[in-house]
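Take this structure, written in structure tokens, and hold onto it; I'll ask about it next.
Note that one protein chain is taken out, while the other chains of the complex remain in position.
Let's turn to chain A:
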Amino acid sequence: MKLFESIVRQGPLTTLPEPETVRIPLSCHRPDIKCGQKMARGIHIGGGYYAPISGTVTEVHPTYICIKAEAVDEPSPRDMGALSGNELRTALNDMGAGLPEGPAQTLIINGVEPEPGVTAFAHMLDELSRIVQLGLSTAQSVFSPNRTVLAVEAGASQSLDGCEKAAIENGYPNGIDPLVAKAITGMENPDNVAVLSVGRLFELGMIMDTGLPCDKTVVTCGETDFVTTVGTPVDLILTTAHQTVRHGDTVVLGGLMRGEAAHSLQQGISKDTYGLFVVPKGQYPPVEDSPCIGCGECIPVCPARIDPATISGYAEFRMYDKCREHDIDACMECGMCGFFCIARRPLLQYIRLAKQHLAQADTCKLNDQGEG
């Protein structure tokens, strides 16, 4: 795979028809929902997930719920046009937007494709510009920035009205939020800066446009970008994109560097899924439970300038405090370390595991202090 090449857009944007059945992925939430229950579009399921279509709940699983399309009386959409400032932010967050806090002097719109091989953002800017533009004015109303900058890859033609444009050097991981913020402001983790991706603007625009939580996402699959309904089974998108999946292949939701492997072809996509890839069995050497050989390949490629080799070693032996001493907090989870690891260690997984343990430990500590 070529990591350091600028992405060329292929094919027009295609809208997939609404699927008969959707599976909405949930991460470890126990929704207060029963089988057979009628569900209207836009209803909150739990944990920031909303029903993307109206229908009957046919299956409730710890990781997803399944809704079969059926006509159901829908609640009237909320009129978002009259709101502004903090009211608007609260309303948007109520619909699952999850915006960062506070006003910001600089609002950065990250239009750099999130992963190699994804072209969804360029398509949104080109062909869904009305929605994205609506999202931009909404974000401006929420953050009231002095300066709004659209970050795009060097050589990209896309633009947004009311935005300065900044070119970001081609190649992953230059387009991830902290690095884009640094390229534009010159500072690392600057204060008073909010970074929203073009995908997020699309979500805001959809909420404003429909008065309902966003139930569409643009997914790159194969040669085409699809506008799809959240919860659409992976199977359906792959078939439409003429992608064949064979026994033993890996299907990746999101991107090849940071995404998540699908466990089933019936699995639905989430609103943050921007890409869908099939990695044929045997294309890359398999991940192994092998020791770090200290080659140092992961170190020069780490944009956070930390030492993934040492951190993963500590995580491997559950010495999570040591991970913090070695600045695991600075990690941006770009996956570059794992890409270059010649021992094929699951470096990003070790880092995510350690981060999760540390976060849990911190929560316990806070609770203890609260009780004491």
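Please note the rule applied: a contact is a pair of C-beta atoms (placed from the backbone, for glycine too) under 8 Å apart; a residue touches a chain by one contact, two chains touch by 3 or more; residues count from 1.
The rule is simple: contacts and distances are computed from a predicted model.
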item: Complex member absent from the view - protein name from UniProt, among "Short-chain dehydrogenase", "RnfABCDGE type electron transport complex subunit D", "Carbohydrate ABC transporter permease" or "DNA-binding response OmpR family regulator"; value: "RnfABCDGE type electron transport complex subunit D"
item: Option from A:L13, A:A97, A:A156 or A:V252 whose C-beta touches the chain left out; value: A:V252
item: Of A:C35, A:A167 or A:A261, the one touching the omitted chain in the full complex; value: A:A261
item: Contact with the hidden chain (one of A:E74, A:E188, A:E223 or A:D321); value: A:E188
item: Sole residue of A:T14, A:S129 or A:Q349 that reaches the chain not shown, by the stated touch rule; value: A:Q349
item: Residue among A:T15, A:S144 or A:S290 touching the omitted chain; value: A:S290
item: Residue numbers in chain A that touch the chain omitted from display; value: 1, 3, 116, 178, 188-189, 245-252, 256-265, 277, 279, 281, 284-287, 290-297, 299-300, 303-307, 309, 327, 329-330, 332, 335-336, 338-344, 346, 348-349
